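Selected chains only, in their assembly positions.
The chains carry the letters A and B, assigned in the order they are written, with residues numbered from 1 in each.
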Amino acid sequence: MSQALVQRLQSELDQLWLVDPHTHINPLQAPSRTLADILGYHYYTELAHSAGIPREQIEEPGLSPRDKVGRIVPGLAAIENTVQHSWLLEICRDLFGFEHDRIHESNWERLYDQSLAILASPGWEREILQRSRLTGVFLTNDFDDPLAGFDTSFYIPCLRTDDLVFRLSQPETRQRFRQATGGEAWEVDSLREGIRKLFAHFLSHNARACAISLPPDFAPAAVSSSVVEPLLGALRHGRPLSASEQGILSRFVFWSLAEECAEAHLPFDLMIGVNRRVYPAGVYQGQDLFDSRCSLSAYAGLFNAFPRVTFPVSVLAHGVNQELVSYAWIFPNVVTSSHWWYSNIPAYIEPDLRARLQAVPQTKQIGYYSDMYKLEFAKPKFGMFRRVLARVLAEDFVMGRGWSETSAVALGKTILCDNTERIFPRRGPGRGT
Amino acid sequence: MSQALVQRLQSELDQLWLVDPHTHINPLQAPSRTLADILGYHYYTELAHSAGIPREQIEEPGLSPRDKVGRIVPGLAAIENTVQHSWLLEICRDLFGFEHDRIHESNWERLYDQSLAILASPGWEREILQRSRLTGVFLTNDFDDPLAGFDTSFYIPCLRTDDLVFRLSQPETRQRFRQATGGEAWEVDSLREGIRKLFAHFLSHNARACAISLPPDFAPAAVSSSVVEPLLGALRHGRPLSASEQGILSRFVFWSLAEECAEAHLPFDLMIGVNRRVYPAGVYQGQDLFDSRCSLSAYAGLFNAFPRVTFPVSVLAHGVNQELVSYAWIFPNVVTSSHWWYSNIPAYIEPDLRARLQAVPQTKQIGYYSDMYKLEFAKPKFGMFRRVLARVLAEDFVMGRGWSETSAVALGKTILCDNTERIFPRRGPGRGT
C-alpha cells in the first residue's frame, strides 16, 4: 500500500471539523487543570497498576496533583508500547512542548511545570477546542443533572440512564428521582410521569440523545405494568427486590425509555457488553470487563418494536462487530457507533471499520467518538481513528476499487462528520419534540 | 506488498474455468430478464431499505420491472460504499456498457433500456456463461422438483432439504412429500422409504449434493424410531407438535438424510448458523440474521457417526471460522466451503481464507460459490474472491514463503476449480449410486 496515498488522505481527514458524539466532559471544567487530570485518566492508572504500581499508591487520599503524577510516572516505562501511551506522548509533545521520547522520573517535573503554565493560560479551553477542530461535544449527563451554567448548543446534553434502569431500587436513586421530577416512583404511572418529565427537561436543554451501557446478558423485553406494580409497591414498603425482580424492573424501565425516545424522536445510544466490577481491587474506572459471549439476538425484539427509534449501537467485544454490521445492514433503525473502550485500539478498529465500510450503508455509521473526560484527548484519539480510516480508505477504496481520492475522503467525511448531524439532528425551535 | 505481483496472480486466476458449486439459479430462466432482476437481488433491496426506502415502496404488488428499478435507484447513493454495490457497478459497466460512476435518478432509465436490449438478445445465456467462464452450475432444488426441462450435466441438481427437516409437520409439506414420493409419511418406515425415493430421483438426474441451512442452535443427534413413531402418529391424527417434539422430528429427519447420503455416496452441504425472520418487517429475503454464539461442537457426533459422508461446511458467522478450520484440519470428512452471506465480504473472506490456506489440507477446501440467483452475478462475485485470493497467495505464499508464482496459482486453482470436481464427483454410468 502506498504510504504517500495514505498520508494524502489522512491530511485531508485531519482538516475536517466535527462534533464529538460521545464524551464524559464536564462542561463546567472541560480542559485539564494539571497533568494529573491527564495522567489520571483511567487508561494510565489501570495500565500502570496492571504493570505493578499498587492501587494504594496511585489513589492515596489527599495526594496533590503533582504527587499523583509522581506516583504514576514510574509505571509508564512498562506501558510505552500501548497505544494509550502514544496518546499521552502526543498530548505532551503537541500541547506542552515536550521534546523527549519518554516521560521518566528525571524529566516529568519540568513537563509538569510547562503543562501547568499552558493549562492555566487564559483562553485555553477555546484554544484546545480550535486545535481539536471540535464544533460540538456531546456530554453524558446524569438524569438529575440541572444542565445549567453552560452553552448547551456546544456542550450537548445526553440523558444517561444506567442509574434509572439498574439502580432505581436503591434509596439514593429514588431520592434523586424525587428531587429531579418532583414525584415519587411508587407506581407505574408516577414512574412513567417522572420519566416523561426528565425527557422534557433534557429536550428543553437541547439534548440530542438518550444513552445507556448494558451488561452482556441484558435482554430487553416489554413488561406489563401489572407485573411491575407489585415490585414498586414492595420498594415503597421497604422490601428489597430479588435479583430476578430487579431484572424485571430493569427491563420495564428500559422499555419505557425506548417508548419515550419514540415519543420524543430521540436516538437511543446502546453501549452493549460491559460487566461492572469484575476486578473490584482495581483502580477507579479500571475494574470493568466484558464477556465475549454476547449477541445482538437479544435486541432483535427491541429493534422490531421501535422502528421509529434510531439505535446507535456500540459493542464492547470485537467478536460482536459482525453481528452489528449485519443488523445495521438490514434493520433501518440500527446504526453502527464508534469503537468502544476495549475495542478502541487500531488492532480492532481496523477490521471492524473495514467490515462496516464494506457492508453498512454509509449514512448509518457513526465513525468515532472520543469517550474522553478531558478535552485534551480529542485530538490524539480522533487522530488514531483518522490514521486507521485513511489506511482503510486507501487500501479498500482507492486501490481496491478504483475510487478517486476525493470520493474516498467524502466517504470519510460522511462517517466522521455528516452522520452525527444526520443521526442526532439539532432541534431548532421549529422542530419541537 | 507488490501490487504488480498481486495483479499477475489475479490475471492468472481470472483465466480459470470453473463449476459454481452453490447457486439459486432457476435453470429454466437463468439470466436476468431486466435490470429489475439484478436490482431486485435481496442485497440491493435490503440495503436500500436499511438506508431508508420503505419496504412497501419496493415491494408494491403489481409494479412493473421498470417501476421497481425506479423505486430502488434513489436508495443506491447511500450504499455506494458497499461491496455489493461494486458488484452492481461491475455488471452495469462490463455487461451493459454503462460509463458512469454512479447510478442515479437521471441516468438509470437509459441504463435500463441498454440492459434490456442486451438481456433480450439471442444467445445471452451462452454469452454470459462464457464470459463468466462457468463449466457448470449447481442448483438448489426443492425436494419435489421434477428436475425436468434442462441439461442436468450443466445445471447440476442439488437436493435442498430445509423443508423436510424443519417443515415436515406442516400440511403443505406433507402434501408435497406425498406427491413427490407417492407415499405418506405417517410412519417411520414410509417416511424413510419416501426419502429414499427422493434420493433415487435426484441421483438419476445427476444430483451431486444434498444440502441444508441450519439455525445456530441446531444440534444433530440420532433419534430412535420408537421415539418418532408416536410423533408421526400425532400428525396423522391432526395433533400439532410441541416445539420440543418438532425438534425431535427435525433431528430424526436430518439424521435419516445423513444415512441416505452415506448410502448414496452423496456429499451433505451444511450451511450453519442462520436465524430466519429475525426482522419480519424486512424486505423479501432480507429478514434473516445469525447468532455468533454458535459452535461446531454440536456437529462432532455427526462427523463421527458418518465417516464416509463428506460434509462441506459453510458457517455464517466469521467467529466460527477458526472452529471450521480446526475441524477440517483433523476430521477427514469435514471440508471448508466458501464464504457465506454475511461473511461474504472481503473484510471476512480475507482472514478466513488466510487461516484455511495455512492450516487445512489444500484438497479439502471449496474456495468459493456465488450463491447467485441470476447468472450475471457469477463474474463480479467470483471476481471479488479472486482478488482476495490473489492477495493472500501473494502475501503469504510468494512473498512470505518463497513459493513460485506458478505454485501459488496452482494452489488457487486447486481450491477454485479442482476441488469441486474432487469433492462432488460426477456420476458416470459406471459409478452407479
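Remarks
What we mean here is this: a residue touches a chain if its C-beta (ideal position, glycine included) is under 8 Å from a C-beta of that chain, and two chains touch if they have at least 3 such contacts.
Note that this is a predicted model, so its numbers are computed, not measured.
Depicted are 2 of the identical subunits; the complete assembly encoded in this structure file consists of 3 such copies.
As a working rule, only the chains that are shown with their structure count from here on.
Centre-to-centre separation between chain A and chain B, using Cα means, comes to 39 Å. The touching residues of chain B, counted against chain A in their complex, run 1, 3, 46-47, 49-52, 78-84, 86, 101, 275, 278-282, 286-287, 289-293, 317-319, 342-343, 345-348, 351, 387. Those residues of chain A whose C-beta lies close enough to touch chain B in the complex are 1, 293, 295-297, 300, 303-304, 307, 319-320, 322-323, 325-332, 351, 354-355, 357-364, 396-397, 399-401, 407, 411.
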